[in-house]
Each structure stands twice: as structure tokens, then as C-alpha cells.
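The other protein chains are all here in position, but one chain of the complex has been omitted.
Which chain is which? They are A, B and C, in the order written, and residues in each are numbered from 1.
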Amino acid sequence: MAVETPNLEPKGIQGLGKAIKRKEDPRFIVGKGNYLDDINLPGMLHMALVHSPYAHAKILNIDTSEALKIPGVKAVITSKDLAAAGLSWIPTLAGDKQMVLADGKVLYQYQEVAAVYAETRQAAADGAAAVQVEYEPLPVVVDPYKATAPDAPVLREDIKGNMTGAHGPRRHDNHIWTWDVGSKDETEKALAASEVRIKQHMVYPRSHPAPLEPCGCIGDMNKATGRLTVYMTTQAPHAIRTVLSLVTGIPENNIRVISPDIGGGFGNKVPVYPGYVCAIVGSIVLGAPVKWVETRTENLTTTGFARDFHMDIEIGATKDGKVTAMKVYTLADHGAFDAAADPSKYPAGLFSICTGSYDFQKAYAEVDAVYTNKAPGGVAYRCSFRVTEASYLIERSMDVLAHELKMDPAELRLKNFIQPSQFPYPSALGWTYDSGDYEKTLKVALGRIGYAELRKEQAEKRAKGELMGIGISTFTEIVGAGPSKDFDILGIKMFDGAEIRVHPSGSAIVRAGTRHQGQGHETTWAQIVSEELGLDVDKIIVEEGDTDTAPYGLGTYASRSTPTAGGAMALGARRIREKAKKIAAHLLEVGEGDVEWVDKKFVVKGVPGKSVTMNEVAFAAYTNLPPGMEPGLETTYYYDPPNLTFPHGAYICVVDIDKGTGEVKVRRFVAIDDCGTIINPMIVEGQVHGGLTEGFAMAFMQEIAFDEQGNNLSSNFTDYLLPTALETPKWETGHTVTPSPHHPIGAKGVGESPTVGSPAAFVNAVVDALAHLGVRHIDMPITREKVWKVLRQAGVDSF
Amino acid sequence: MKLEYSGQEKVQASAEKVWSFIQDPQKVASCLPDLKSVEFKDDKNMVATVGVAVGPVRGSFKFNIELDPRPEENKMMVRIRGGGLGSAVDLTASADISGQEDQSTLLDWNGVASVSGPAATVGGRVLDAQAKRLIETVFANMGKKMSEV
Amino acid sequence: MEITLKINGVEKKLNVEPRTLLAHAIRDAGLTGTHIGCDSSSCGVCTVVLDGKTAVKSCTMFAVMAEGHEITTIEGMAQGGKLHPLQQAFYDQHGLQCGYCTPGMIMAAHVLLQHNPNPTEEEIRFGLSGNLCRCTGYQNIVKAVQQAAQMLQQPAGAAADD
Partner (left out) sequence: MIPAAFEYKRPMSLEEAISHLAEHGYDARVLAGGQSLIPAMRYRLAQPSVLVDINKLPNLGYLHEENGMLRIGALVRDTDVEFNKNIQSKYHLISDVSMVVADPIVRFRGTVVGSLCHNDPSGDWAAAAIAARAQMVIQGKNGSRVESIDQFLVDSFATSIGEGEMAVEARFPTPNSLTSGAYEKIERKVGDYATAAAAVQIELNPDGTIKEAGIGITAVAHMALRVVEGENLLRGQKPTLELIRAAAEEVRKIADPNPDARGSAEYKKDMARVLVGRGLIKALRRLNVVVA
């Protein structure tokens, strides 16, 4: 087919800092993206799943006979069939195991009970509706605080009585693990000695990433070659291939995982879901390709949820506002299986970043995880493994402390920031922050929004009985997992790879182990290579997502792509440049020591006119090499970062509140981010817009809620509320630049800062607006009713 | 979701007649609205398929119904478990039966239903008022038929 | 049953069941630019244009209902090797990230501009509020629609030369 778009590609050498338009866009704007459901293979069957209406029930009988009578239905499988293949349970990323199809009982509503394979999607759906399952309902555990009560029903009978889990001892059959960090005794002592102490309970509610493209998978087992090709909406194709090999026994080189264009991921597309396994098993059993594409209901009710942290914090400070110590206890609701997608050593993710941007001398954090009758998960939803919860906790708590001290929240923050001179800064909970200038970033934000005038306006309005609030969040993130000394998933170290091949004509193909879902890697990786090698950006193609061709890597989530694969890209390019330099010397007929890289060309030192371009060198690499040199110009680089990166930012939100209805209107929102070196400012700004919108959604709308029977009350987009253009505020963005001292190009990663940093700013603004009515905290999502309740209790009423 | 209902039905029939009526699965079944089919398992158990129309929700529900008369307590218990449209309903209803001086009988009933699945998660917004109407219809039908006996 | 749908000016004979959703019929005809994202008529990624001036969510319409109507999908927007101003503007303004909502968003914007060729920012946000985007935060989408509105009001020929 002829290319339908004019050549839109940005041209020429386009390195770091250039806001060039995205190379991946032309196909998307004409409707020629290639998402999973766009792939159709000859003879392909469709799969549909049968789901449990109950959240906790014994399965008495599954009758598939009616389903098998439907024309077009080829097969129905249940857990028993999977057991024959050893696939009725699979390991989770968190060291637990989970049912693929319900084995004897169901543990959460909508759990997968059977899989139906059919010639058409209609027949598959009819088949699923015709499977008759007989259940005996069991008592349901919805509240995580009740999960470990002595009389609580045992959820996981498969590990009943086994009091040691993957992360240490369990103290109840519904308890998963306890994890703590820091010094408890010293922290308690410091707290006891503090002049001022605040305590606050807060909940980061269960939410779901809900990308607009649901998850899906096509299993394609070629019985003639023994090769399994799996098309999957996955953010981590290589890890998936390894896991698939481990659970199926098929050698890794006989499995090819292809992750096509992904319609948003946000962490949802990291784990392995039962539907994927059933599609693959179906293909192996039936010898035909099998496609499964989730419905939205399946997406919201069965795939990886996020958050669900129930937190208690205590902070000590001096009377004049210097923080001294922090103690945190968190109860984590992990649902029916511990399928959290965290690095192996960190069952609570990177939650221990909860001291934030502040110089706490003493800190202690403890997390208990429990099982409940809810879908499994605990994915890093647009965040670096529980950083969002940590950031919200500290940023919200700093406002509680400011309120207690009757101090301006900006002033309190300025008083407690880690100072630039303290970097590298070892935190009380064990991290070494790489760099930052928190005061500078906050001051830029305060200036931009006109903080002093806003406070004046607020005082005037309050005198008139009008409600206006200002909320600040000066968060620090921890991203780029990670250094192999600390980070692995199922034992696989969390480095990432880049492969760069420069062709004779000066074009290049670049591949990475990451897999973008809208972040713009096809543009930014090309920019890094263009910067480092002086090649035209329009001659660089970026490919990700095919395990047959891309170098190994752990994938794209937790803002890790730029810190890991971005580093690999830069260092790989530099390695190529080293070889290129030798070829350049050969071409220039001088010694290698006389050649230098200036303005993206090789020049002879002191002879500015005498130079060769990378294009010329590339041609020579295949045609005219120095004697004895290996031909070609390419490399594969695996980058194991020495440390994590610590992006930060200062966000300020202004809200007005309707006294009649409790409606909160976000009037302004200024976001100043510092993500170190910026590769493409346009893309960075776009990431910030999107992340702020998800933060706004968390603060005011999004929640996966359950009733007492374990019914998921947010099972579709009419009840799981995503903001539209009309609700979404207008964002004002900006940045400061504090490069990472250890990253090859000084970049830190930005995709998640706004989701991590913004919720506290919104909530702080609302609480600030209501503070004079005695409000200290309101849990998210802040609905109109929660505000209304405060207003009416305070006697505020208005039409 | 959990739904709770209660009501009172005055039947123009003696308590004796009422008791004999409600212990007869055939007679009880005849009070179910839009009954499509019924299979009697024994003198206390039956399986009934009922058409349900709740606004946009339309389809068949299949229920296992167990009658549990407790004359000594003047109480009739009914347990219903079943479902349809991929959803499940568990309902326990009880009625206190008291004969009146005027040869009529008072049924003081209450029911607690637990609904799971799409009917609750998607249809929950519209379920409550309709389910109430359905239960009221059953008791109204009973009252009418008992009076006719 | 057999139906004839006119999609992007081309008549296609399709064999569908009455329950076949228009979105599935379009996609099964090879035009996969129209996406599906929810079960509840909420997300709008399946938005197509019916008879030039009406936007519909094609997963909330049966294919049989579209018989006799003209359907325009994202694949029908570029004409003569030239992008539609909306496509150009989404590209120029970074109005997309993962691209999944983009076709529906462009089709909704296309209809919006026909009814209101010169919308304010507020009117654009209002008019696109039947379409969800999870990546962009809408701000650059709004800018893109503003740019396209301007391009469409310029005399033909001048529009594409940015």
C-alpha cells in the first residue's frame, strides 16, 4: 500500500533539547497504528472468559455441555484442563502464585472460571454465557483491617497453615508479609523528644491505570516448527518471554514475544494475566492462533489494580518548624494473590522514599500486606513502585504539620528542604539522592503563580465567606530501577539494553529492551543517537517490542526507560564513536590522537577545515577500513546504572469551592519539574500534562470501590471515572534543570513525576480552603459530597 | 449489593388456610411473576425460571427455592439462590404469620437479598426500586390467591 | 444478513449478524483505525462520522442501522496524499501520545468544527467531552483543534504550508 502521509519526519541532526515532532505520529494520525486487536492471523480463533459473580465462593460444579453445543464453539477449558499441562497456577512477580482459572474456589468477583474458544467472537461470547457454574457462597473479606481478625475466613486455603511466605513470616493465614526499614527505637525516641507531633491517618484508595486500549494476547503455536509466537500488550516483552519459558517449559529461543503498538499502559500491561495464559494454552492445544482481547469490564475488575495503601504517619518537629523524625505504619491491601509488580527485594516497592524532599534525621516505616477478596495486583500505576503513595503521604503530612504549627506551608517546606550542598544525600531510610535544588524549584513555582498575592486574595475572600485554597507539593521521586546490586525481578537484574546499527549510507536502526506506550521513544532514542553520533534523525529508525530482534531489557514502567535504556543508548553510541574515531583517523590519514569530535564531526586537531562526517565514516566502515579492523559499525550495550535518579518538582494548585454543592474548581495549576537534562521539551511537557491529569483524576474521581459482598462498583467507565476535556484543568508547566551527576546524559526521567507529585497538591488546596472550618484531612477521591458534609456541618449553606 | 425490604400483607383467609397454602410448593410457585418453568424437587424444594424485566434489564433468572415452614414459631422462611445474566442472587425471606380475629391473616414479611455480578455492578443503580416491586408483587399475588382458596 | 455500507466513499458488501456492532463491521472490513475501548459508550475511541455531519460511537450502533448512510473513518480523512488539517494539527501540536484515542478524537473534532468552525477553548473542551484521552491531558488536543480551525478558515492551498 502506498504511504498515505506526506513525509512529516523532522530532518537533520536533532540532538538533546530539541522540541522536534514525533517520528511515531504519522502512522497514528492516519489510523495505521498496529495495536493488538488489529492483528488477524489466518484460522484464528477467538476466546472469551467466564467470570464469577461472587467474590468468594466454592465451585460445586462447572457444566460446559450447553456451551459446547453452540455452533462455532471449539472447546471450553477449566482449571482441571490446565492442571494437566501444569498451568493451573502460575508464579506472580511478588513470589506468590496465582490461579489461572479458578481452582475449586473463587477469591474475587469476576475471577476467571473457564475459557471458551470459538470461530467467531460472537460464538465465543455466547459460549461463555452458556457455561453453567454452581457456586456455594463463602463469607467475604473486603476490609483489609478485618482480614487478619482471628475469626476471619481463610482466603488462601492453598497456603493455609504455611506461616512463611516469600518475604518472611506470616502471622495469620490472610497475612502476606511485614516489611520495615529504618530504626524503630531511635525514631520513637526522637518523636518522644519532639516539641510538636502530628498524627494522621490517610488512605490512598485502590485505583486502576485503565489505559484506553484494554489488554490482549494472541497465542500462535506453530506445531510444525515448535515455535510459539505471542503477540501481547506488554510493557516488558523480554521478561514475559522468560516467564513464559519457565512456566511452559518451551525453550526461550522457541518463544517470540511481539509487543505491537500499545494504546497506553501506565503499569497495567506489566504482569501476566490469566487471559494471556489461556490464549496461549488454547493455541497450543487447538493448534490454531487464539486471540483474546479484554472487555473493559475485565480490564477494570481482574487486571492489576494500584495503590490501596492505608497509612498512619507520625511526624515530630521543633516549635519553629524543623522536622525531626517520622514514623509510618501502612496496611497494604493486595487482594487475593500477591501479584504486586515490584523489584524482588522490595515488597513495598520504593515506599521508603517517604521522607521526601526533607531532611529527616530519623525515620521508620513498616508495611503489612494482607489478602482480601479483591482482584490481585499492586502494579506501579504511572509511578515507580509505590512512590506515589509515599509522595502523597509526606506532602499531605507536611501540610498537616504546617497547619498544626500555624505556619505557611511554603515556609515550612523551605525550612526543611535537603540543601544542594548535601548531595549526594543519604536518607534516613537508606537511599542516596543524586542531586536536586528544591528551593530553587519551589521559588520558581511561587513566583510563577504569584503566591503572595494569592494568599492576600484568600484572606479577603475568607472574610467575605468565600472559599478558596492554595495547595503545594514539593515532591521527590526515585526512579530508574535499577542498579543490579539492589534490583531484580524474579532474579533478572534490572539493567536495560540498546543495540545500534549504523548502515553504510549513514542510516541507522536502533533497538531497545524497553517498550513505549506513548512516551515517544521512537523520537527520543533517535535524538540521543543523533546527538552522540551526528546522524540525521530522519535516518534513524527505532524499534522496540520484538524479542527476536531487540536486545534484552526489563521494559518500560516506573520511569525507568530514560535512566536505563536511555543511558544504554548514549553509552552504546559513544562506543560506536570510539571505533568511528579510528576509522576517521584512517580516512583523515592522521593518528587517532590527532582526531577530535567537534560539532558532531571528526576534525583534525588544529586544522578546522579537515574533517569527516559520521556518514562518511559509516560508509568507510563497510568499504575502506583500517587494516585488520573488524568491519561494520554497530554495538549492543547493556547499561547497569550506578544509582537511581531522583527527579523532583514543585506544584501549586489554586481551587475555588462552591458552597452550595461542594464542587471544587481548580482555578490554576503550576507545575515546575526538574527531571535533569531534557531530551525533547515538547514530549516532556506532554508527559507532564498527561500525568497531572491522572493525578487530578485520583484526587477527585478515580476509585475502584467495593460493596460488602465484594461487588466491584467501578467495573466500567460509567463508574470508574476518567476526566474528560471539560473537567480537566488547564496546566501551566515549566522546569528547572539539575542534571543527574551519574547518568550518561544527565537525564532523570519524567513520565511519572506529575502523577506522583500532583495528588497532594490538589488535596492540600482543598483542605487549605476549608482549614478555618476545622478540616485537617480529606481522603481521596474528594467528592462533592465530602466537601458538602464539611460545609453543612460548619453551618455553611448557599444556593 | 445488599437489599433489604419489608412489608405487610393482610390476607382474607384464615391462618390455617394460609399455612396450607405456603407449604405447597405448587401454590407458592404460582405466585411468582412471569414464571416460565418450574420443576418440583420434593415437598420443600423447587427450581423455577422467572422472567425479569427491570428497566433495560431483561432476561431469565433461574432460582433454587427452598421452603422452610416453622409452624411452632408461626414463621415461614424461604431461601432463594440462583441467578441469571451472569449475576447471582441470594435471598432469605421470612414472614411472621398471625391469624386475626376477623378470620384474616397478617403476613409480616422481610427479605434480605444479596446481589452479585453485573446486575449489581452495572445494573445496581436501577435495581433497588425494581427488586422491591418484584417482591411486593409476589406477596400481593400470594395474598390474592390465598383469599381465593 | 448481507448489508452494503459506504465507508470513505467506497461501497462494501458485508455479511453481518443483526447484533454486529458497527465498530466491528468497520474493523472487520480492514479499517482498523477505528478502535474499541469500552463497553458502555463512554470512551469515544470508536467515533466515526455518519453522513458528514454527525459523530457516532460506532460500538453503540448496530452495523445494520448504518445501511444507506455514508460513514467516514480516520482512513478517509487524508485526501490526495494530503493530510486533513486536523491530522496535520494533531501532529504539529503533539496532540497524541499512545495514539489509541486519536482517530476517534479527530473524527469528533471534525464534526465539532462543522457545527462550530471557530470554537473557543471552552467550546472545544465541551465538544470533545464525549471522548476520553488517557495520555495528553487534552491541552494539546485543544491546541490542535484550534490550529485546524484556523487552517480550515484559510483559503485552500495556503492551509498546509506551515
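Just so we're on the same page, a contact is a pair of C-beta atoms (placed from the backbone, for glycine too) under 8 Å apart; a residue touches a chain by one contact, two chains touch by 3 or more.
Since the structure is predicted, the reported quantities are computational estimates derived from the model, not experimental observations.
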Which displayed chains the hidden chain touches across the whole complex
A, B, C
Determine which one of A:E9, A:D81, A:D103 or A:D126 touches the chain that has been left out.
A:D126
In the whole complex, of A:T178, A:N254, A:S507 or A:T718, the residue touching the missing chain would be A:T718
On chain A, residues whose C-beta touches the chain left out of the figure
121-122, 125-126, 129, 295, 297, 660-661, 663, 701, 705, 713-714, 718-719, 721-724, 726-727, 783-785, 788-789, 792, 798-799
Even though one chain is hidden, which residues of chain C still touch it in the full complex?
1, 17-19, 21, 39-42, 44, 47, 50, 54-57, 59-62, 64-65, 68, 108, 111-112, 115, 126-131
Contacts from chain B to the absent chain lie at residues 53-59, 85-86, 118-119, 122-126, 128-130, 133
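Quick note on the criterion: only the chains that are shown with their structure count from here on.
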Between chain A and chain B, what is the gap in Å from one C-alpha centre to the other?
50
CA centroids of chain B and chain C: separation to the nearest Å works out as 50
Geometric centre distance via CA averages, chain C-chain A, whole Å
29
Interface hub residues of chain A, defined as touching at least two other chains:
297, 716, 718
Could you pull out the residues of chain B that touch at least 2 other chains?
none
Under the touch definition given earlier, write down the residues of chain B that touch chain A in their complex.
1-2, 83, 86-88, 90, 114-118, 120-122, 124
So, in the complex, the side of chain C touching chain A is made of residues 17, 19-20, 24, 27, 31-40, 42-43, 45, 73-75, 77-78, 81-83, 87, 90-92, 94, 96-103, 106, 124-126, 128-142
Along chain A, where are the residues that touch chain C in the complex?
4-6, 8, 21-22, 24-33, 35, 37-38, 121-122, 210-214, 261-266, 295-297, 517-520, 682-683, 685-687, 689-694, 716-718, 722, 724-726, 728, 730-731
